[in-house]
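Data block below; observations after.
As you look at this complex, bear in mind that one protein chain is not there, while each of the others sits in place.
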Amino acid sequence: MSLQVWVRRTRSPEPAAVKREVNVLEPADLLDVDAKDDPDASPVLCCSGEPTGAAAFGPLWLKRIAASGRCAAAVSVRGQGGTPAAPGGAEAYAHDVVQAAIGMPRQAVLIGHGTGAGWCALAAARYPAAALVLVAPRKLPKRLPRPVGEPPVMFAVTEAEAQSKEAQAVTAAYGISPLTFPGGADEVFKGQNAEGLLDAILSWLNRKED
Amino acid sequence: MSLQVWVRRTRSPEPAAVKREVNVLEPADLLDVDAKDDPDASPVLCCSGEPTGAAAFGPLWLKRIAASGRCAAAVSVRGQGGTPAAPGGAEAYAHDVVQAAIGMPRQAVLIGHGTGAGWCALAAARYPAAALVLVAPRKLPKRLPRPVGEPPVMFAVTEAEAQSKEAQAVTAAYGISPLTFPGGADEVFKGQNAEGLLDAILSWLNRKED
Amino acid sequence: MQEFSSQAAYDRGEAVCVIGAGASGLIAVKNLRENGFEVDCYERDTVLGGLWNPSNQHSPLYPNTHLVTSRSQTEIPDFPMPDHWPDYPSSAQMLEYLQSYASHFGLAEHIWYGSEISHIESVDGARFEVVVKPAAGSAARRLRYAAVIVATGHHWVPNLPSYPGQDLFRGTVLHSSQLGDGSRLRGKSVLVVGGGNSGVDIACEAAVSASRCAHSARRGYWYLPKYLGGEPSDYALARLHSRPKWMRRFLTDRLLKGPRRLAARMGMDEPDHAHTDEEPVRNGRYLEHVGDGSIERRPEIARFEGGEVVFVDGTEMRPDVVVLATGFRPKLACVPAELLGVDDDSPYPRLMARMFSPKAETLAVAGLVESGVGVLPIVHWQTHAISHWLTIRKGDPERAANFRQQVISESDQYAVSSSGISPRHRLAVDAQEYLAGLGRIIDTLEQEPVK
Partner (left out) sequence: MQEFSSQAAYDRGEAVCVIGAGASGLIAVKNLRENGFEVDCYERDTVLGGLWNPSNQHSPLYPNTHLVTSRSQTEIPDFPMPDHWPDYPSSAQMLEYLQSYASHFGLAEHIWYGSEISHIESVDGARFEVVVKPAAGSAARRLRYAAVIVATGHHWVPNLPSYPGQDLFRGTVLHSSQLGDGSRLRGKSVLVVGGGNSGVDIACEAAVSASRCAHSARRGYWYLPKYLGGEPSDYALARLHSRPKWMRRFLTDRLLKGPRRLAARMGMDEPDHAHTDEEPVRNGRYLEHVGDGSIERRPEIARFEGGEVVFVDGTEMRPDVVVLATGFRPKLACVPAELLGVDDDSPYPRLMARMFSPKAETLAVAGLVESGVGVLPIVHWQTHAISHWLTIRKGDPERAANFRQQVISESDQYAVSSSGISPRHRLAVDAQEYLAGLGRIIDTLEQEPVK
């Protein structure tokens, strides 16, 4: 975020406040898994473009992230899941992601999926995420802003979309190449492909934080 | 004062407040005269159009009124004597007279002299004076308003001015004929003519209050 | 007046009985006296000034009570307040003002203190018998008057809501009139109930002195700061009435745009009544306290649960003190209900032109209105009209008939709506319209009748 961008924002109305649904799972909450709580590991905040919001990440994501020793959370932005609708558009969704992020105990990794990837990219330009992960991004903003605090950025697309316009835009903006995963973009939430993708993300995170 | 006139006044700006000079002489203050303090007699408030304001009534008036058993006072309206100037015109002068009147211990007799007679006539339309006395009135307002509370009204002019336009206006407005006194209009503050005039006013007041 | 045994009814001839020596009673006495009437004014307390006198044992004053209408809109028309006083005088200044009014016009000699009226009844056609119960315990006295003016006001009987579970609540529950100097709020967790002027004023007090302050308001109110555009709000709005109607609307909207947008920002409901229907709540401090979190807005109370209060939105709090700033109920106990037009449906009097008994020509009530301007000028013009009416009905039957007709036509316009949504609301009049009606009534009394 440049100073000029911030000044512009302080002169625009703030999106209406909503009571946001945030699902949280701590490693200590897992009774059936022997999770090693790693207090130095950044917590993870997930956001999807799916209408169900936080619930989209289903039983797999939060549990698997928590099992890796990280605090895991997912947020429903305005209009998604249990969060009431309120006007705003992409800027307001990004605001919701930032608001959820500041509620995390430590500097958080932002994982955005689908349309949510774009919101997380906008959020990362306002909030110094520990890392930014874009999964199967859709409808990205025209100009992807530079993230603040220079976090490591990763992005993952299906093999079929590896050359899509979105993928090219992300590559151009962050100077990184995509990690591809098998299956369709809607298979990221359950099944073996999903597990493989998630493990790839978590191991990338672990490498970045060493 | 009619309700309509009052409503109009509540919708107009009030004249600026000024710290008014009011000279007061109580019968009890008189050491050299054996004044009988009459608690039932209305106090008297004098106002003159002379630039010196309260001071115009000199040593004669307040002392002679107090000697008759009445609390005597004289007010300098804005711009007169020790009262600071402030914008306003006749309405504001009348306001100053009313403000001085409400500071009197009891319902007061208003005695106006010269231009001050007009201000007292205006004041008596807002404040129920115990009586209204106009002495040698000058520059009266075009329409003399009806006094509130139907106080007795008296007016006194010099013999020379008994048929003047002012005198006719007062007669028309209040249905009373003038008391005339000898000498010039500027001789009301001292000398024998002044004493005679004042005694005539005081005896009229005594008659009215019996 | 002499003392009488309880059996002998003393006939006071053409004298008028005024009940109450608060602001309304004092103004009534002064205007009746000015019109040549003998007056006996009965005051149950031992002091004058009514609700403005903290020595009055029933005083409803709460800490730091100030006028909510500005000086120029509040003072008695023919006895202005000192012009060096602030725009919104304190209750102490208001008492000083009434005391000075009383002594200026020599009213005290007509007041009988410690004398409660236990009962009045019509006798001999238009006359009244009044039963006076002295506080000292001596026998009641009976007197007859040509007319009675009830000026007891309507801030004496607390309006006390009750909520499920309230009986078992462990904290303190007080009506605003029991607050005294406010020391009971200090350092406490306070819940103030009631969105009117007293609730909002007390919430502002608690915002500063309590450890926590929540404020529960049942519905939308009109919130106005005490100043608009650099002028006292009531004056600024009243002043626009001298403009043409279309312009007035535009200018009013412009003045109110800020307060309106601010109330919306604070998440307050739109009021469920137009802004002229009811006095707005006048306190600019309130919305700043809400804006800095020192007052937490809450909706209506749903129930009490042990030490908790549960609101209709499901939120809870555990207050030490609950202040019910829920207003007062008008109660004119000494007057037979049928003379006031009170029927079974509503305890609220249905008076002609909001002052005359619909049944008895010489019974009137002064000051039983809530309007956008101070009640003192309204009482002044009411008692001005009543005094003139009492003069005229004796000697000029034709003018008296015209007058009755005018009163009836004005009354239709101001029929008390039974849909009133709060006690206060049921006494509400639009000041501008009510005063215009009063003006027409007075004109009918004072001018030669049109043949």
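Things to note:
A, B and C are the chain letters, set down in written order, and residue numbers restart from 1 in every chain.
Rule of thumb we're sticking to: a contact is a pair of C-beta atoms (placed from the backbone, for glycine too) under 8 Å apart; a residue touches a chain by one contact, two chains touch by 3 or more.
This one's a predicted model, so the numbers in the text were calculated from it and none came from an experiment.
One chain is not depicted; across the entire complex it touches A, C.
Checked against the full complex, the one of C:V290, C:V429 or C:L445 touching the unshown chain is C:V290. For the chain missing from the display, the contacting residue among A:P84, A:G149 or A:P182 is A:G149, taking the whole complex into account. The missing chain, though absent from the display, is touched by one residue of C:R12, C:K30, C:R44 or C:H66; that residue is C:H66. Although one chain is not drawn, its touching partners on subunit A can still be listed: residues 1-4, 6-8, 10-12, 14-15, 17, 19, 95, 98-99, 102-107, 126-128, 148-150.
Within subunit C, the residues in touch with the undisplayed chain are 63-64, 66-67, 85-90, 93, 186, 204-205, 207-209, 225-232, 257-262, 264-265, 283-285, 287-294.
Everything that follows uses one rule, which is that only the chains that are shown with their structure count from here on.
Contact topology of the protein chains: irregular, matching none of line, ring, star or complete.
Averaging C-alpha coordinates per chain and comparing to subunit B, the farthest chain turns out to be A. For this pair, subunit B with subunit C, the centres built from the Cα atoms lie 37 Å apart. Residue positions of subunit A touching 2 or more other chains: none. Multi-chain contact residues of subunit C, defined as those touching 2 or more other chains: none present.
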